[in-house]
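Structure, as structure tokens:
Each chain you see keeps its place in the complex, though not every chain is here.
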Amino acid sequence: SNGDETTAAAGDGKYTIGFVNGNNTEFHTCLQGAIEKKAEELGVELYTANSTQDAGKELSNIEDMISRGVDAVIVQTVNVDAVEADIAKAKAANVPIYLTSVLLDDMDDVLGASVVPLADVGKMDAQLVEKDAAGKQVEVGVVAGAPGAASDVLVGGFTDNLPGTAKVVANQPGMFSPAKAQEVAENMIQAHPGLDYVFVANEEMAFGALNAFKAAKSSVKIVTNNGTERGVEAVKNGTFLGTVSNPAQTTGANALESAVKLLDKDKSVEKITRTPLTLVTKDTADQAPAYCAE
Amino acid sequence: MSLKTTAPEAEGTTGREPSGRRERASGGLLATVYRIPHLGLTLVLLLVVLFTATQTDAFLTEGNLINVLRQVSITAVIAAALTLVMVAGGMDFSMGSSAYIIAAFAAQLIDSGTSVTVTILASIGLAMGIGLVNGLVVTYTKVAPFVVTLATATILDGFQLVVLDGKTVSSGDALAGLGAGYFLGLPNLTCTALVVLAVTALIMKYTTYGRDLFAIGGNEHVARLSGIGVNRNKLLLYAGAGALSGLAGVMLLSRLVSSSPSPGGGLMLQLGAVAAVVIGGTSLEGGRGTVVGTILGVILLGVVANALNLLQISSFYQPVSVGTVLVIAAVANQLQKSRHQTH
Amino acid sequence: MITPAVVRVRGVTKSFGGAAALKDVGLELHPGEIHALMGMNGAGKSTLVNVLAGVHQPDQGTVEIDGHAHGSLTMRQARRLGISFVPQRRELVMGLSVAENILLGVLPVKGGRVSWSTVKAEARKALDALGIDLDVEQSAGALTVAEQTMVEVAREVRRGGRVLILDEPTACLGAHASQQVKALVRRLRDEGIAIVYISHYIDEVLEVADHVTVMRDGQVVHTAPAADLDGPGLVKHMVGRDVVSKRPTRPAPQDEVGLKVRGLSRGRYIRDFGVEVRKGEVVGVLGAAGDAQSYLFDLLSGRAQADTGELLVDGRPVRLGKVRHSLRSGLRCVTGDRRNLGIIPGLSVDENLMLATDRFAGRRLHRDAEQSRRAAPRRDTYGVVTLSRNPAISTLSGGNQQKVLLAKWLETAPSVVFLEDPTNGVDVAAMADIHTIIDDLAGRGVAVLLASSSAEEVMRLADRAVVVRSGRVVAEHDITRITRDELVATALGGNNS
């Protein structure tokens, strides 16, 4: 029956789309804001739900969406590969799934995806470190996110692309929590007073780490990821060495727009949309795109 | 032994036996209504259902109700086991984490080609072993079970990452029957939960073992002095709770199809179960509890989560709503109890 | 006595779950008067004093204090109005020291902080007034029930006030301690305090009381000056008939030894304790309050490990320190600490009654209705009274709880029993029945070791009595060759020993 509805809805060009968000961090809120804004723009009826970092809840949310008869569900999953069950569920009900942030090995059963190429983010930060170090032998620390693929890919992209002269001397998870990241950074600078660079998996944590380094009167240079207003500001005034901008609002807007086009079978849109990355350094900070729609 | 000497019963009749009559005499409708078990909780549940039904048509559809039932199944299994543990004056905070690590373990087994039957048996066996360790520590060191099992939960959370090596492992279609199948129109997960709940209820009401648990929770010293094998019963209890967590883990895997690192996921599952059991009227002090109350608690939490989604409450306000309903339900349950109860 | 009443209870009615425990009760308390409340178990005595102390709020009626009528008192108000209360159930904060328990709620403050030296000094003073020698710094949890009682009495007496309520203060006290409580009560009376005194001991009541009120089924059935009453009359008012409890002629004890204890020691409290009880014999253990008894229970029941010693039941050695082994040997121990070691408060009366029996029988399945059917004869035999069909045992009156406890253990076909204050808190009629039951047990060849704080009870039941002091047996008497007073004297360490 859902299949019929899909085609019927497609007929008058008015879709009902569900958005299942993964959590309530700043990123997630921006993402949702962008999707909501775009939905209004395109006249799409939008239902939203939040899984608060719980894979079971995510599946429940998708079930709820299916039972209200949406035409597609956009999922910001709580766990990169945990969407498998979501997809199976949705497939059985003939409701296509569109992903944000992540890609699957097998994208056949997915309507499409709007992603941030995390490995490239790591790589760009690594290249920044390489350029800044200018061939000197340097010690590098990593404050990762929470254990799981997202953080692994991001950190992997960074560590794999560091020059041979850079040695990773510490790698600890900050659990995507500024408080934890601050604690980790405090201990890290204690254990490795000679640290030159630290890669922090997101800006919220980077600010926590910054507090720690400031307190330890250390001049460690921080490279990070997001490109939020605060982060760009920090790069501008030299607090951070650099960050990689990948605006949540772009990811979100792209997601809704291409989901609709893919439902329309519009050939002009790629199945996978990549959020453009911009390396933000002191010189380029003025041109950094806005992270979050107001 | 019939020692009807100059038995006091002979004369004391006025006060001695008409108890039943006296009781029936007073009372009336109100008293009868107050005596309905779980009245407060039921009323809160009904109110939530009615409110949601009037606000959105999507709520009272068969599909949606089945969704709710499926969604609460895993929590229900853990809550059933927890009801037993808490009735015996214990606590197990590790069941959610145990379920998560078992899901990881089972996924690895299936991924490495083990048959479904062996996987399920091994999973439940391992979980039972984990529960047994909890039981041994709780019983023989006398550390508060809350502390022991909270520590176990932390440890298991770490081992889940080890088992998965930080990656996601899929169970493919192996458990699709359990996770996606139906029996008599109900999801298999729900059927499983119903069986567990029914068995738990029967154990609590109709077996000496169940009554032993009430006795242990009521006064452990007296239980021991009365010939109840308190230590053995406790070991059995925690091992059983472990086994049911294992079952919950398999159910979890069958539902999510894959297992991924989920720090904190187990604790959240556990807190949901604890909340359900407690608003269902099971005492944190032990010696009192019912499966029916637990079922109502589980359903209430499930319905509220579902209703909040259907009503499109902002995700900021969802926790606010859940917390509020939790307090109201607990208060409603308590009010009735203190009215009805004597001290 | 023409002094105006300090407390006037008018038309108080109180129901629990639809069943009335007090019906239109009236009572007057005068300063300088010991007012005894009497009545069978479940008559409503405790409920009445709980209303006075603000623990229960009456459904109807008022408590008038100094002419002010109170519909519902709170405990705090009652306390402020000068009502002190020692409840039937022991209530101490077990984790706190004896000293602090005595000054609970009125800790002396010096210079803005609690002065612990004053606390200890005051507590010691309060205990000295009762002639009790206790370490005030030890934790209340380490006290025996008798000691706890004395601490509670000391606390309430120290508080002073105008009304002192004592709910069965002497139920588990030995002769010496009882005497002390009675002397104290008299002294307070002379100081002009109104005292409510609940007791099941007729002699004791007639000895101390100025006025007696008898309750039955939640109503006052008789009230009169004590001088106008005698024992049999009082019993008749309470029970509605005469009660006689005389020593029957039991068959002579057999030659076989049922219980043999040798060289039992535990800490300072049991030292090289030994006793032999033949089948069919009742041996009483007497001692000052707080001595040996409770520790004996711990050791014989297997609850606690002994330092040294041997225990033989029916000639077979029993491993000490394991409840399982103690039970398997056929030894049954009935505690004197009903609240903590006797009942499971949340379980029903019938379940408590059948708890041990069902476990011994290895029952796997349980059904409420069927269990109640099996429990019914026990209720009957022991006269357990309940307001509703099968309530939680915690709602029973103290005496009724005691009957359940006895029935639970004595109906498990014991071969040896250890009884600690078996008639603690039961009424005269039930006491007579319980004595008959114990006679009967002995008659059937059960060896009975009776640790009682009441010399009368020992005289009534025992064939022999051993006297224990500081954990050691110091004397042994054939009951037929000694008088009650001689027995008490040896127990207290008087001249006779």
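The letters A, B and C name the chains in turn, as written, and every chain counts its residues from 1.
Convention: a contact is a pair of C-beta atoms (placed from the backbone, for glycine too) under 8 Å apart; a residue touches a chain by one contact, two chains touch by 3 or more.
Everything numeric here is computed off the predicted structure, so don't read it as measured data.
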Whole assembly, copy number of each distinct chain: A x1, B x2, C x1
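The working rule: only the chains that are shown with their structure count from here on.
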Arrangement of touching chains [line / ring / star / complete / other]: line
Centroid spacing, where centroids are CA-atom means, of chain A and chain B in whole angstrom: 37
Between chain C and chain A, distance of the C-alpha-averaged centres to the nearest whole Å: 72
Length of the line joining the C-alpha centres of chain B and chain C, rounded to whole Å: 41
Interfacial residue positions of chain B with respect to chain A in the complex: 58, 61, 63-64, 67, 70-71, 74, 161, 166-168, 170, 176, 179-180, 252, 255-258, 260-265, 268-269, 305-306, 309-310, 312, 315-316, 318
Complex contacts: residues of chain C adjacent to chain B: 15-20, 40, 42-43, 216-218, 239-244, 301, 303, 323-324, 327, 333, 335, 340-347, 351, 355-356, 358-360, 363-367, 377, 380-381, 383, 385-389, 391-392, 394-395, 408, 411, 429-430, 432-433, 436-437, 440
Residues of chain B touching chain C in the complex: 1-12, 14-16, 19-20, 22-23, 25-27, 31, 205-212, 214-215, 217-219, 221-229, 287-288, 340, 342-343
